[in-house]
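Below is one structure, written out as structure tokens, with a few remarks after it.
Note that one protein chain of the assembly has been removed; the remaining protein chains are unaltered in position.
Up next, subunit A:
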Amino acid sequence: MATSLGSNTYNRQNWEDSDFPILCQTCLGENPYIRMTKEKYGKECKICARPFTVFRWCPGVRMRFKKTEVCQTCSKMKNVCQTCLLDLEYGLPIQVRDTGMSIKDDLLRSDVNKEYYTQNMERKIQNSDSTRPVGMLGKAQNPSDMLLKLARTTPYYKRNRPHICSFWVKGECKRGEECPYRHEKPTDPDDPLADQNIKDRYYGINDPVADKLLKRSSSMPRLDPPEDKSITTLYIGGLGENLTDSELRNHFYQYGEIRTITLVQRQQCAFIQFATRQGAELAAEKTFNKLIINGRRLAVKWGRSQAAKGTDVKDGFDEMGTGLEPVPGLPTTLPPPPALEEEAPANYFNLDPSSSPALMNISLPPPPGLSNPLPPGFGAPMFHPMGPPPPPPMALRPPGHIHYPSQDPQRMGAHAAIRHSE
């Protein structure tokens, strides 16, 4: 521990000097005009115990004077405000932010270890540019939705209020009206939020406020993928009168290939069926409770299984009749296997018994009466000619044939909002 300012600093923790504090808007208060005092080496940092420059100001009328509690090195390591130790971007406790961004920061905590670590970090900070947080935090960059949802939108000035007058609590406050402390009932000591500790809050362990927030976030509405793996349809509600098929398509195609879109104008809803289950799940995740088109937030839910819906559509076309041509050369859908009652032991490939079984390893005697193994009630359009046709050579598609919206030269790229800044 450096015992005085001038003592040997070659391999020791230096006392910290700074020009301007690192603070969040709430701590600074609502008044844009602030007078602040600066005191070099005014106090010890609450975390690393080094003397540092203390800044002190009044955050508003009837607020207590706030001052910086931790040094700039400690605050830069975690990207937090020097006074309240909440994240500078989200205003959330360190534990919540680290959980949300899945950062596991292992700061050394005991005595000499801590000093050594802070000393090294300080040197690193000096060498890097001071716009990005140093250490673990600098590496993780994706903005997290969960954190955005948990973050406050307006500043919470109740934090800046004076502390409770302990004399008044005992009934002994002689100052009366002019007492600057609060004459209010103190918080319940049984409340878990009552025992908070600055070191626990900083290192992100055992923080009751963080626990409360995390519990709240886990109980927020979530859309779970349904059990039945064959469902790839999403129900989209709250469309409004003017939302068209092409707008929906333009947004949802980025998640995966869309098989069909069915719009039901009367009920202001649509069903979007994806070709892959993965695409549907991705779409659900990205749009549930988030998608806003034309200023309306759309309700996204999972649709029901194929059989239950009973709608009957051709590949590549929807009920409205507007459709893109199916891409040539892709394998078409397989017909479902025949129902059990009519099952013939080995006719799994659904070949015409008279066509050449050249592709089959086992030659089977074609059973009579099975040339049309259609289960009753099955839609005819789904049934394709028997026998696997040889795939046509992949010739160049004639120009002007559009199979996906992104091939349309008039519109480039997806139309969904872009969330990340980089």
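Going forward, a contact is a pair of C-beta atoms (placed from the backbone, for glycine too) under 8 Å apart; a residue touches a chain by one contact, two chains touch by 3 or more; residues count from 1.
In the analysis below, contacts and distances are computed from a predicted model.
S.K.: When you check the chain that is not on display against UniProt, which of "Protein BUD31 homolog", "Guanine nucleotide-binding protein subunit gamma", "Glycosylphosphatidylinositol anchor attachment 1 protein" or "Two-component response regulator" does it turn out to be?
M.R.: "Protein BUD31 homolog"
S.K.: Quick one: say which of A:R35, A:K104 or A:K170 touches the chain that got left out.
M.R.: A:R35
S.K.: Give the residue, chosen from A:D19, A:D106 or A:E177, that touches the chain omitted from the document.
M.R.: That would be A:E177, which touches the missing chain.
S.K.: If you put the missing chain back, which residues of subunit A would it touch?
M.R.: Residues 35, 37, 61-62, 176-178 of subunit A touch the chain absent from view.
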